[in-house]
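As you look at this complex, bear in mind that one protein chain is not there, while each of the others sits in place.
Each chain gets a letter, A and B, in the order it is written, and its residues are counted from 1.
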Amino acid sequence: MNDSVFANVDGEIATVILNAPERLNALNKDSWLRLGDVMESLSANDDLRCIVLRGAGDKAFAAGADIKEFETERANAKLAKIYGELVAKTMSAVATCRHPTVAMIKGACIGGGLEIAACCDIRICGQSSRFGIPIKRLGLVMAHAELDMLLALVGRSRALEILLEGEIFGADKALEMGLVNRVVSDDQVETEAYAAAGRIAEGAPLTARWHKKFALRLMEPEPLSDAERDEGYACFDTADFKAGVDAFVAKKKPKFSGK
Amino acid sequence: MNDSVFANVDGEIATVILNAPERLNALNKDSWLRLGDVMESLSANDDLRCIVLRGAGDKAFAAGADIKEFETERANAKLAKIYGELVAKTMSAVATCRHPTVAMIKGACIGGGLEIAACCDIRICGQSSRFGIPIKRLGLVMAHAELDMLLALVGRSRALEILLEGEIFGADKALEMGLVNRVVSDDQVETEAYAAAGRIAEGAPLTARWHKKFALRLMEPEPLSDAERDEGYACFDTADFKAGVDAFVAKKKPKFSGK
Partner (left out) sequence: MNDSVFANVDGEIATVILNAPERLNALNKDSWLRLGDVMESLSANDDLRCIVLRGAGDKAFAAGADIKEFETERANAKLAKIYGELVAKTMSAVATCRHPTVAMIKGACIGGGLEIAACCDIRICGQSSRFGIPIKRLGLVMAHAELDMLLALVGRSRALEILLEGEIFGADKALEMGLVNRVVSDDQVETEAYAAAGRIAEGAPLTARWHKKFALRLMEPEPLSDAERDEGYACFDTADFKAGVDAFVAKKKPKFSGK
């Protein structure tokens, strides 16, 4: 398997792997393209209920953008905009994926890697994982679309602390900042990430997709349309709602079909 | 007293009681209606300075919406919309009540109960209280108006963690998430909730109402009008401002009239 990003599907749960361990899974143009394509393809797959994003190996989720390409693909503002729009498109594909996403973070979660994690719905990391966006050392700026995801997650003050000081910091600080949902011991990261994915996959899949869709929508300032408001009640016409209530009444575990 | 929701007024502090201990204070259509009515009536009462919301007994704030009504009042999308609009109206009555509100949380604070608590201004809970919105098991979705209150309180990532994983979690996790303002030992919940209400009631009541009104208003994306901006200075023409400054200068405790 030589792909820089690839997916494994195991039943209702897919795993997306950032796969360039020789450069701590740093993303180059090819990786950004593939990550976007993989996320779009998984998003369209009705059989899925959760996607876990992870880096290959134990040393990194992803260490950022591949530095080699700064002198080629991002050598000036014009080229950098083309590159940046590709990154933004991929980030959007991660953030708007229909299925819930869990970032499973071991080791370095830096720069573009941290941005990908920020686009996921839930972030679970190991005690020794490390975070940061040290681009002040490169004279580099996060474009608006990328910065917006960070602001949505940790707020203006924490985002500026990360960007202005440019420090690399640990898991406890990441939790304090609201950058991750949960810190576990290093040998439990995989177990906890798939346990979370399992809990998500057990739930009604349409419910998960609607909650994710509505939460994203409510971040936008435009008022809701009547049709959008009505979609808040569409679940009551689904087979899964009936299955859920029946199982609750019968004190059984529900079995959802996604219909 | 057989009402499913009722209020006790004690001087400047009212207590609203979700009163269905036989079902852990879960709310049915009648409770939602009554809660809305009670809040609107208290909101109009100029003599009040703070409202404490609580569940009857020690076992629950409220365990959610009454499951029995899923098969009657919420049997399909059309009926559910009518029910949902009633819930949204009640939530709005809690959130926009002129007087400050304190949710006093013991035991289960689940589903619709958690939503009501989220509409209050301050949440104080006991160490053994439990939180969650496990509607992924029912194939049920939080409509936009309800989800919006949760997002405003804990942000997108924490809201999705709560909804997608559907776990029941404890007070420390709730504090970490920003879901509650304060955790105290179980036997101190009542003491601390009424101490907070007392601190609020001691303050100038118009000040409290303006702060609450402005904070809600600033959550909306529409720009402020000149008249709205001017209201930010209306306090300087009140008798209470003069009473407050006089008391400060005289190093006495101020006595406010709400005028």
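Following the convention adopted for this analysis, a contact is a pair of C-beta atoms (placed from the backbone, for glycine too) under 8 Å apart; a residue touches a chain by one contact, two chains touch by 3 or more.
Predicted model only: the values in this text are computed from it and were never measured.
**Student:** Who touches the missing chain here, A:Asp30, A:Asp58 or A:Asp148?
**Tutor:** The single option touching the absent chain is A:Asp148.
**Student:** In the full complex, which of B:Thr15, B:Ser31 or B:Thr238 touches the chain missing from this view?
**Tutor:** Candidates B:Thr15, B:Ser31 or B:Thr238; residue touching the omitted chain: B:Thr238.
**Student:** Please output the residues of chain A touching the missing chain, sorted low to high.
**Tutor:** Considering the whole complex, chain A reaches the absent chain at 67, 70-71, 74-81, 84, 135-145, 147-148, 151, 155-161, 163-167, 176, 221.
**Student:** Mind listing the chain B residues that contact the chain we can't see here?
**Tutor:** 100, 121-123, 152-153, 175, 178, 181, 196, 199-200, 202-204, 206-208, 210-212, 214-219, 221, 224, 228-230, 232-238, 240-245, 247-249, 254, 256
Here is the rule we go by: only the chains that are shown with their structure count from here on.
**Student:** Using the average of all C-alpha atoms in each chain as its centre, how far is it in Å between chain A and chain B?
**Tutor:** For chain A versus chain B, the centre distance works out to 32 Å.
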